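Every protein chain except one is present and positioned as in the full complex.
Each chain gets a letter, A and B, in the order it is written, and its residues are counted from 1.
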Amino acid sequence: MGKIQLTKVRKSFGEVDVIPGIDLTIENGEFVVFVGPSGCGKSTLLRLIAGLEDTTSGVIDIDGKDATNLPPAKRGLAMVFQSYALYPHMTVRKNIGFPLKMAGMDPAEQDKRVERAAKVLNLSNYLDRRPGQLSGGQRQRVAIGRAIVREPAAFLFDEPLSNLDAALRVGMRQEISELHQSLKTTMIYVTHDQVEAMTMADKIVVLNAGHIEQVGAPLELYNFPRNLFVAGFIGSPKMNLIEGAEAAKHNAHTIGIRPEHITVGDGPWEGVVGLSEHLGSDSFLKVAVEGLGTMTVRAPGEVHARHGDRIRLAPAGKIHRFDTNGLAI
Amino acid sequence: MSTHSSRLAARMMVAPSVVLLLIWMIVPLAMTLYYSFRFYRLLSPDRTNWVGFNNYLWFFNSPDFWLALFNTLALVGGVLFITVVLGTLIALLIDQPIKGQGFLRILVIAPFFVMPPVAASIWENLFMHPQNGLFAAVAQGFGAQPILFLEQYPMWSIIGIVSWEWLPFATLILLTALQSLSSEQLEAAEMDGASPFARFRYIILPHMTRAITVVILIQTIFLLGIFGEIFTTTQGGPGSASTTLPYMIFKQAIAAKDIGRAAAGGIIAVILANIVAYFLMRGLGRNLEN
Partner (left out) sequence: MARALSPRRLLITTVAAWTVALIIFFPVLWMILTSFKTEASAVAMPPEFLSADWTLENYTEVWSRSDYPRFFWNSVVISVGSTLLGLLIAIPAAWAMAFVPGKKTKDLLMWMLSTKMMPAVAVMIPLYLLFQQLGLIDTKIGLVIALMLMNLPIIIWMLYTYFKEIPGEILEASRMDGATLWGEIIYVLTPMALPGIASTMLLNIILAWNEAFWTIVLTTTKAAPLSAFIASFSAPQGLFYAKLSAASAMAILPILILGWFSQKQLVRGLTFGAVK
């Protein structure tokens, strides 16, 4: 079980409200990603759930029980830290077994569980090494191993992949997703990387300045961003946002068009190519369009446009409309 | 990482140290303050009474006091100067590629492990002694009269002895700092056309500022209370020529058996230490920030 419910949770450091008040329900077995720019309060929120910080006010329920004032160890949660936080003086075996030892489990049973976790994570050959002798990805797996042996009600991940290089990150991302599918345990995952959020989450919580901007499934956020912040944050490259006369044509204060929803060739907009990046599968163009400003365009395949070329563009897809308050219409 | 429970635990864990240090500091200080306003001589134990600031006035009116104050500051300043300058030079030398660096460090650090009475007696008897000392032998070898170190230059001699004791400390800390300087920085400076002196002045010295501050701070703490070296060698003499403030207080307490005056001197010494501490702590505080 791992249903977590936050009710009016508030956190302030002295005078500063880091989290002014959040209501959120995380269902049992869900993979929830907290995403937002740095300083948005996503890590603080995770630490509040973990019990590493006190809530200033509000209630945190775990499986229907009030856990607001429980110490971290009593909440039945496991956490994977950004720096992995492995115990450098213990072997992998002892690292993974540490929570079991603290729980006073019988040593034979401890061993059995550690072996099982190591097998799942491909760590069986490394059990007697120390963290310092492992690669980044292996350390990451040890940290996960230490979390899974406890069979927690939920896993908390605090930007776990940010210390890995790009290639490893993709691999670990898939491993964590697979782990979720096999364990079916609630996972809460904090990241600033919207690609991680989109690929892994059942439910994304977009945070900004301590507020929840929107909660929803990845494609829901992509297709129906509730406001300008979410529109700009989700999707890569960023959505083009246009104000002024062009927006007024659509009866909106601001309109947004995703780069992949613009075609090159014929169309109403004319501009000069500033920058062109050719990736083979896609081409990214930055085009200075008269009256609209710089537009980012993502075209599939190869587009023969170079710096200084004049090209025409046309919208070909959904146009998102926002009012003066930045809310979607 | 702060929850109410961990903050509470933290307070309970700091408490014993704070309470013990508070007692260790406050109780003797309060007693000293009390005695400093009393007439209290061990030779006439029956006669005790309040004397106001008389004990303090005795110090301020005594020419020895000003000399002692000067000597104290001269000792601290002199030793700091010698150890930092020599320490930097020696550290620069040892940092060069040399054979047997490990064993060499062992030789250099040795004086730090020698307890003050032993250090003082080595220098007094084996080196500075006018008849049997090694320095006298050297002087005779050149056909010169032996120098009467402890009689004619008592403060310089003591500064020399104390500098010898503290030189290893300064050298090793400065060496550690020097070794942490990235060689790429120096190579970059060399590419930029910096001469060896310019590299020292603009790259090495700024890098060592922090280490030099640490050397000054820690040494000052210990140097302000220097006692054993004077006690073993000159006993503050000849006359009062090498009497420092701590030693003058000691003389009042032990030789004159005047507890009242010694206490007043103690309070003056505490105030002096606080003035020095104030400036030092500001420096150390800045170092703590980064």
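We take it that a residue touches a chain if its C-beta (ideal position, glycine included) is under 8 Å from a C-beta of that chain, and two chains touch if they have at least 3 such contacts.
This is a predicted model, so every value here is computed, not measured.
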Which displayed chains does the hidden chain touch?
-> A, B
Check the options B:F112, B:W156 or B:F200 and report the residue that touches the missing chain.
-> B:F112
Touching the hidden chain, out of B:S44, B:Q140 or B:S195, is B:Q140
Contact residue for the chain not shown (choose from B:S44, B:Q152 or B:T176) | B:T176
Which residues does chain B use to touch the chain missing from this display?
-> 1-2, 6-7, 9-11, 13-14, 16-18, 20-21, 24-25, 27-29, 31-32, 35, 90, 93-94, 96-101, 104-119, 121-123, 125-127, 131-132, 134, 136-137, 140-141, 164, 167-169, 172-173, 176-177, 180, 183, 186-187, 210-211, 213-214, 218, 220-221, 224-225, 227-228, 231-232, 245-247, 249-250, 253, 259, 262-263, 265-267, 269-270, 273-274, 276-277, 281, 284-285, 287-288
Interface residues of chain A toward the undisplayed chain are 50, 52, 71-73, 77-79, 81-83, 85-90, 98-99, 102-103, 146, 150
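Here is the rule we go by: only the chains that are shown with their structure count from here on.
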Inter-chain centre distance, chain A versus chain B - centres from mean C-alpha coordinates, in Å | 57
The answer for chain B against chain A in the complex is residues 1-5
Would you mind writing out the residues of chain A in touch with chain B in their complex?
-> 51-54, 71
